[in-house]
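First the structure, then my questions, so here it is.
What you see is the complex with one protein chain gone and the rest in place.
Moving on to chain A:
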């Protein structure tokens, strides 16, 4: 009855203190790893190394898996709630009939309870029965 959508993305920067780059970078040929004494003398500082570090973030969203986007009774979006509710989702669920037409539970109950005889589906006029 729900349709879930999961979003995952990678990325982010992390700061590593283990290794460093020299600044300002000395114009010396070859590999040279100055000691802390030499760095102080030459005015070189060790800057933290910025590394690209993969990590993942995820958010999930949901929508009701109904044929239509709006409730045929109140005309409000299925992903929203009926006009008498404040929060969509479990507080204002959708309900399917045996004919596969969906409505906000609160809306179809108002219709069924307002009928003196057997209520029919507002969309197809078949006898309304809740899908078992």
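Criterion: a residue touches a chain if its C-beta (ideal position, glycine included) is under 8 Å from a C-beta of that chain, and two chains touch if they have at least 3 such contacts; residues count from 1.
In this section, contacts and distances are computed from a predicted model.
Student: Considering the UniProt annotation of the chain absent from this complex, which name among "GPI transamidase component PIG-S", "E2 ubiquitin-conjugating enzyme", "Cyclin-like domain-containing protein" or "Trafficking protein particle complex subunit" applies?
Tutor: From the listed options "GPI transamidase component PIG-S", "E2 ubiquitin-conjugating enzyme", "Cyclin-like domain-containing protein" or "Trafficking protein particle complex subunit", the omitted chain resolves to "E2 ubiquitin-conjugating enzyme".
Student: Counting contacts across the full complex, list the positions on chain A that touch the omitted chain.
Tutor: Counting over the whole complex, chain A touches the hidden chain at residues 72-76, 82-84, 107, 110-111, 114, 120, 122-123, 125.
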